[in-house]
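Certain chains of the assembly are absent from this excerpt, and the rest are unmoved.
Going in written order, the chains are labelled A and B, and every chain counts its residues from 1.
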Amino acid sequence: MSNVPYKRLNKDDAVVLLVDHQTGLISLVQDFSPNEFKNNVLALGDVAKFFKLPTILTTSFESGPNGPMVPELKEQFPDAPYIPRPGQINAWDNEDFVNAIKATGRKQLIIAGVVTDVCVTFPTLSALAEGYDVFVVTDASGTFNTAVQQAAWARMTAAGAQLMNWFSVACELQGDWRNDMEGLANLLSQRIPNYRNLINSYTVLTSK
Amino acid sequence: MSNVPYKRLNKDDAVVLLVDHQTGLISLVQDFSPNEFKNNVLALGDVAKFFKLPTILTTSFESGPNGPMVPELKEQFPDAPYIPRPGQINAWDNEDFVNAIKATGRKQLIIAGVVTDVCVTFPTLSALAEGYDVFVVTDASGTFNTAVQQAAWARMTAAGAQLMNWFSVACELQGDWRNDMEGLANLLSQRIPNYRNLINSYTVLTSK
């Protein structure tokens, strides 16, 4: 039995951090297939937009071999703070990044990135140490292989981070389908093929 | 070494919660094969009935694409509280659901559902925060893939939930085979083929 109240994700207190989803770095990811990973990352972007969460993008050396942030994310968030870090590996070491978070006044960090064991784990540990609640989107974060993934998840869990996936983030923020049923169903339909199939079967049958 | 007494499942203090095992939603489950999953869910239903545990069923939008609760469960529990939620994703946000639990006066929640990371995890975290003991039936709960499953298990474990499987739930409730040997053996025989084989081999040999 837990003795702490369940701190739910709250769309008025949450901010999304997208760390180093760059065209070069993603070639290092092998714990998800490329199609799964792309779908998960863009789904998380969809969720951030749908709930109008402040979203902060950051990259590491995008002019070098790491490559630019994937264009789809940039297009999803044209007005978001975008912080190309000049050298700090842990994004939390970059003042602009932390200030962008602080400027939102929010305390719930939803984070994903490439690679999990570095670009996600380091800022997660730093933020937890400063009192933030951190929710790691495990399936929108990728790394070299599942052994590395499991070790990174264990390290973050031990430090107090909560492991989630993009779908549970969406559902916890939504709370009640009646808040915007069509909107959420549309989002899920784009990113979960079997859910789309259910909706299509249903629509055909009920429109007869 | 633990410094808390072992709180065993107790058939006089336990209640079973079956959350969103719906014909449409189950098509999202890929961390168990369909046959394994069906067997596990119905086995949990058998256990609830065998020990006469109060059981509460709930669904999410069963008139839409999510589909109705699987009929076998409805047939197993024709008189159980049945709460179709009008929109709340976390069943704990539905007053009728929580009141049904409170009406039992019991504090041990045995929970399973679809999908694990949402329909099981959210009420688990809520119930733990309110002081209940929560026992998650991992193999009667399904989700998109094992990566999502593992993250959800870790989140619930960190919050104080206990991970179990339907067989260990049955055994912990039974306590002593002599309480009803034939009854339990019969239940296990229906759901565990290798156990049934043992019994059949034995029966033939000893009836000669």
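We adopt the following convention: a residue touches a chain if its C-beta (ideal position, glycine included) is under 8 Å from a C-beta of that chain, and two chains touch if they have at least 3 such contacts.
Quantities reported herein were computed from a predicted structural model and do not represent experimental measurements.
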item	value
Whole-complex copies, counting every chain including the 2 in place	8
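Note that only the chains that are shown with their structure count from here on.
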item	value
Superposition of subunit A upon subunit B: rotation angle, C-alpha, nearest 5 degrees	90
Whole-Å gap between the CA centroids of subunit A and subunit B	30
Subunit B residues touching subunit A - in the complex, by the definition given at the top	24, 27-28, 60-61, 64-67, 86-90, 93, 115, 117-118, 121-122, 125-126, 128-129, 131-134, 144, 147-148, 150-152, 154-155, 158-160
Contacting residues of subunit A [partner subunit B, same complex]	1-2, 4-6, 8, 31-32, 138-139, 153, 157, 162-165, 167-168, 171-172, 174-179, 181, 192, 194-195, 197-199, 201-202
